[in-house]
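Here the complex is missing a single protein chain, while all its other protein chains stay put.
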Amino acid sequence: MPQKIQIRLASHRVSTSVAVNQRYPKIFTPGEVITSQNEFMRGHGTYEENSDLKASVAGVRQQVNNLISIRPLKSRYNGEVGDVVVGRITEVQQKRWKVATNSRLDSVLLLSSVNLPGGELRRRSAEDEHMMRQYLQEGDLISAEVQSVYSDGSLSLHTRSFKYGKLSQGVLVKVFPSLIKRSKTHFHNLPIGASVILGNNGFIWICPIINNSEDGASGFIQNLEEVVPRQDRETIGRIRNCILSLSQSKMMLYDTSILYAYEESLKYTVPELLVQEAMVDVAILTQQRLCMLEDT
Amino acid sequence: MSLCEAEKTFVLHGVEENFRLDGREREDYRPMELETDIVLHAFGSARLRLANTDVLVAVKIEIDVPFPERSKEGKLEFFVDCSANATPDFEGRGGEDLAVEIANTLSSAYRSKHAFDLTKLCILKGKKCWKVYVDILLLECGGNLFDAVSLAVKAALWNTQVPKVHGVNIDGNNIELNVSEELYDCDRLDVKNAPVMVTVCKIGEKCIVDPSVAEEQCSVGSIVVAVSGDKFSTVLQTGTGSLHPATLMESLKLGHRVAQRLDEALWATLRQIKPGQDVGFLK
């Protein structure tokens, strides 16, 4: 049975806020003076004028010792070495791939920073350069780690580990990068029967459980024949909708929050989770459970 | 941004399984949001949001002279503007083809007298008539434009208030219209049979409605049907692929069924609208 078609009136819109305490930190706007004392160091999102330190973006103030920076509310991804990212190949060039990673500039994946089939220590020959499109072509999704940051802010990625590489069947969800909580691991095999890669750049990949085999070649193979069974598909769909509910209410995303949201969402069917009330309800219930967890 | 083969396969299998990426079945729509009467300078307006697709429609009415060959009818004209706000691809003349396609489909769908009666817009036969300009602004594109546009247009026409004409004085060649000065002394347009469009998208061997952007990329061809009452007022094939006759029949049937459900849902929502409700589009 198809679902009822929902057309709601804008006046019946529900608030998506789940903030428990209504205390907001001070928000600076561009040009606003942060401090006029000059013992502070100028960080990101600030500039100096007439010995005043002023904000150049709208956001909240962060201070580490003497370094003051303003973190914008919404920004593109600023990469740091060691981050896990999910990205899409946009261009195949000489000895390198260009990867869209939601940062200001496209990131680079060098041919020398991928593990080619046939062992890690294999020499890269001219043939490999010709074969590049066979490994990764335009539109392909990869998971990778940030190896270094160039002076212009663009990122150099590497996939030199069995857990990185080309992504196969699954679904990509995009959220604000600031909603991804940094943690020890960004690869989660959730006990509910799906794998999630929380890219620091705000791209989240949800797919059926990956059976990690330490076979170097697996990084470039997509299994197009395999049909994902219905049950996995439902789990993936539910996780996708839960992540969107949490991100709509601006809640941090990490394994526990996603798991809680998943559990709280079980009273709804998957398509029902597209409805705003259900989304907010799931977010609020998750928020409450997370608070309880903190208290104990 | 184009999807890779594996993602397309995932979408395709999901469609076959009748469980799409977001859990919808093949005939399910994403939730929509509608508001009317939001443009002050217009005689009627509506905004519809379907996932990421956002459409703003405003109706303007002006006085014109009827076409000589159709002297008893008013005029109705659609104009679509693909704002570069929606996607940078629309910059310059980028969105023109799409805009013309949507506008032409709409005027084709509204052309039949059963769908929209233009004779009601005539003021004085052969001399004066109302001309209804329907301006459609695409604010955001998130797939499934035709459906969203047709719903918004119908809601805006429903919302439209045509000033009452109390009398006409003819003095030689001069025609004087005696238009009501009362603000609320207006006629509504009859949009009972105004067509609703449904895009039926063929993915793999199955047909779906309300495709998301990802699903549109996986589709080999699609059919846009405009249904008014229980009849088709326009059917148009879009996309680059061709269809087997059996698929065509199947998608016509599907479109017909879904369009009726969509129309019902729209009416149920329109009935909830109370006059004078103050809703801000930017709120």
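As written, the chains take the letters A and B, and residue 1 is the first residue of each chain.
Following the convention adopted for this analysis, a contact is a pair of C-beta atoms (placed from the backbone, for glycine too) under 8 Å apart; a residue touches a chain by one contact, two chains touch by 3 or more.
Everything below uses one rule, namely that contacts and distances are computed from a predicted model.
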{"item": "Per UniProt record, name of the chain withheld from view [\"Exoribonuclease phosphorolytic domain-containing protein\", \"Ribonuclease P protein subunit p29\", \"Exosome component 7\" or \"Superoxide dismutase\"]", "value": "\"Exoribonuclease phosphorolytic domain-containing protein\""}
{"item": "Contacts of the hidden chain among displayed chains", "value": "B"}
{"item": "Among B:167, B:245 or B:275, residue touching the chain not depicted", "value": "B:245"}
{"item": "Option touching the unshown chain, where B:9, B:199, B:233 or B:269 are the choices", "value": "B:233"}
{"item": "Touching the absent chain when the full complex is considered, from B:60, B:111, B:131 or B:206", "value": "B:111"}
{"item": "Among B:16, B:64 or B:101, the residue in touch with the chain that has been omitted", "value": "B:101"}
{"item": "Residues of chain B (touch criterion as defined above) contacting the omitted chain", "value": "68-69, 79, 97, 100-101, 103-104, 107-109, 111-115, 223, 228-238, 240-245, 248-249, 252-253, 256"}
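Definition applied: only the chains that are shown with their structure count from here on.
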{"item": "Cα-centroid distance, chain A relative to chain B, in whole angstrom", "value": "36"}
{"item": "Chain A contact footprint on chain B (complex, rising order)", "value": "1-7, 9-10, 13-14, 17, 19-35, 47, 151, 261-262, 264-266, 268-269, 272-273, 277, 279, 281, 283"}
{"item": "Chain B partner contacts - residues on chain A that touch it in the complex", "value": "2-11, 13, 88, 100, 137-141, 167-172, 222-224, 227-228, 230, 233-234, 237-238, 240-241, 269-271, 273-276"}
